[in-house]
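Before we start, here is the structure in question, set down as structure tokens.
Of the protein chains in this complex, all but one are displayed in their positions.
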Amino acid sequence: MIGFLNGLLVTIKAGFRRPVTAQYPDPEKRLKIESRFMGFPSLTWDYQIEEPYCTGCMVCVRECPTECMSAKMKDNPLFSEGKSRRKKIIDEFEINLGRCILCGICVEVCNFDAIEMSHEHELSKRARNGNRFDLQQLLDLGIKFQSDTKWEPKQPEKNSGVPVKKINQNEDK
Amino acid sequence: MKINKTINSSDSVDLMINMGPQHPSTHGVFRLLLNIDGERIIEVEPHIGYLHRGSEKLCEYERYAQVVTLFDRLDYVANLNMELGFCLAVEKLMELEIPDRASYVRVILSELNRIASHLLFYGTYGLDVGAMTPVLYAFKEREKIQNFFESVTGARMMHNYFRIGGIKEELPDNFNNRLQLLLEEVSKGIEECDQLLSKNEIFLARTKNVGVISASDAVDFGVSGPNLRASGVARDIRVSKPYSIYDRFDYAIPIATSGDCWDRYYVRLEEVRQSVIIIKQAMDQMEEGPILAKVRRIARPPKGEVYFRTESPRGDFGVYLVSDGSDKPYRVKVRAPSFANLQSLQYLLKGAYIADAVTILGSIDIIMGEVDR
Partner (left out) sequence: MNFTQLFTYSSYVFGLFLSLTIMVLFLTWFERKALARFQMRMGPMRVGFHGTLQPIADAIKLISKEDILPAWADKLVYWFAPIIVFVPAFLVWVTIPFGKNMVLRSLDLGLFFIVAVSVLSILGLIMAGWGSANKYAVLGGLRAAGQLISYEIPLIMAILAIAILNQSLNLVEIVDSQVNIPNLFIQPLGLVLFFIAGLAELGRTPFDIHHAESEVVGGPFVEYSGAHWSVFYLSEYINTFTIGILTVLLFLGGWHWPNIPFSGNLQITLSVLVVLFKTMVVIGVIFWIRATYPRLRIDQLMSFGWKMLIPMAFINVTITASVLYYNLSLWILSIISIILLILCIFIIQRKFLINNEINTIKLISTKSLLDEKNEFELN
């Protein structure tokens, strides 16, 4: 009979504890998202130059296991004006977030701190192709992620877009 | 013993019941055709393949770092053990020495994942026999473990954390404190779970002497893991062929004698306690150091083949890898433990009651993700 009573004891003790439910519909009662959480990928915005960090080098596009990204680069108009160090800049970028498996490989291989896994994880759209995010939507995600987590690039000197004054005077690029 | 492969529908006059692919108790999409006579089962015909995603073929088109994401999704309950098996196989082929700290982190996280997998087994097994609270207690503890994983690897389930040569990134700062707290809570939780169900007379009536498989039969069928240890065979790959750094720890493996459903259930509960002991020893022995060996980002193992076995929570997980020197594998074959364990189902269900079919199926603890790949 001891087995019977032991079980009853466990449930009655649990009955007096605080429930562990986090009531999801209320925004303030949800679970806390850790800082390393890998949500949807998003592109970061360089506030010093007012342009994306992404130069369109396509390394992340090549390394993606599900091939859910496509990108196109263009010549950077700010570079020819002397305001930025980036010779090329991203022109079009599309990620099909329905295909993305949130593995984080694109972030690992990026050389420019351009793509980061944001903390967004809720995605439902009414349009059939609503999960295909273009450049502006990805930058919006990225800007929200940067402001929520006070994001700093991992290699600020290497990836900064601020133009460097050359020491020899004959060329000023 | 002779096992009938197919049931000829023209000469059977008994009732055939279909436990279809969508069923609350078949642990995934698994179809079971039962040929019954009254309350007893005469023939069993299992149908698998509903979750086949072509993982092994897809591996031939992905680089080694991307193959790890595919292995995550094989046994989706014990992801890190799958990644560990693959990474160790490639490292053996490349004859790579990985730094100690990476090995310790790998062992800690794999054993935590073993605890999470056994907790899921406990919860769903309670549901199979009809108790509705064990699942919530088990998932409360599992939720804590998954939250912990989120803080270390970035994801609750599909971690993609182990790399060829080590691990992806350094541990967070409060790792030790958080892990200490987590282990205390999980130990208390598993004691509570044990007290709730294990000695309950109704549970004993449902699981004692039900689905008995003897030691020699279990070895003949290729059963491995906790199922084999519950039948009395003391075989654990972590002990017989130690891989990674498992020979540095002092723990015990639980062996049972009768091989019925209760033994299979309790062996897993004891394994959770032993995993906690391993993690504590690993935390004490871990030192500072590098986390990734000096290896190129795109790994190119030399030409050759390797077969590597590890002990996943379900049993003997084997990875057979053939490499032709390029950056993509030539062939990857996975020896899934649940696939071999499932073969003993036909033998176990003969002559059992219909109500026992669910109990026995639950105690073998299969995950269709690795049966079908």
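By written order: A and B. Residues from 1 in each chain.
Rule of thumb we're sticking to: contacts are C-beta pairs under 8 Å (C-beta built on N, C-alpha and C of every residue); 3 or more make two chains touch, one makes a residue touch a chain.
In this text the structure is predicted, and so the values were computed from the model without any measurement.
Participant: Of B:Met157, B:Val219, B:Ile245 or B:Ile298, which one is in contact with the hidden chain?
Facilitator: B:Val219
Participant: Specify the residue from the set B:Pro46, B:Gly85 or B:Gly126 that touches the hidden chain.
Facilitator: The missing chain is touched by B:Gly126.
Participant: Would you mind spotting which of B:Glu43, B:Glu111, B:Glu150 or B:Asp356 touches the chain that isn't drawn?
Facilitator: B:Asp356
Participant: Touching the left-out chain: which of B:Ile213, B:Val267 or B:Ile360?
Facilitator: Result: among the candidates, B:Val267 touches the missing chain.
Participant: Which parts of chain A are in contact with the chain that was left out?
Facilitator: Interface residues of chain A facing the absent chain: 1, 4, 7-8, 10-12, 14-15, 17, 19-21, 23, 25.
Participant: For chain B, which residues touch the unseen chain?
Facilitator: With respect to the unshown chain, the touching residues of chain B are 17, 19, 24-25, 39, 126-133, 136-137, 140, 196-197, 199-206, 208, 215, 219, 232-236, 238-240, 247, 249-258, 262-263, 266-267, 270, 274, 353-356, 358.
Methods note: only the chains that are shown with their structure count from here on.
Participant: Which part of chain A faces chain B closely enough to touch in the complex?
Facilitator: 1-4, 6-7, 9-11, 14, 20, 31, 33-38, 63, 65, 101-105, 108-109, 117
Participant: Where on chain B does chain A make contact in their complex?
Facilitator: Chain B residues touching chain A: 62-63, 65-66, 69-70, 133, 137, 140, 143, 147, 150-155, 158, 160, 168, 172, 192, 195-201, 203-204, 297.
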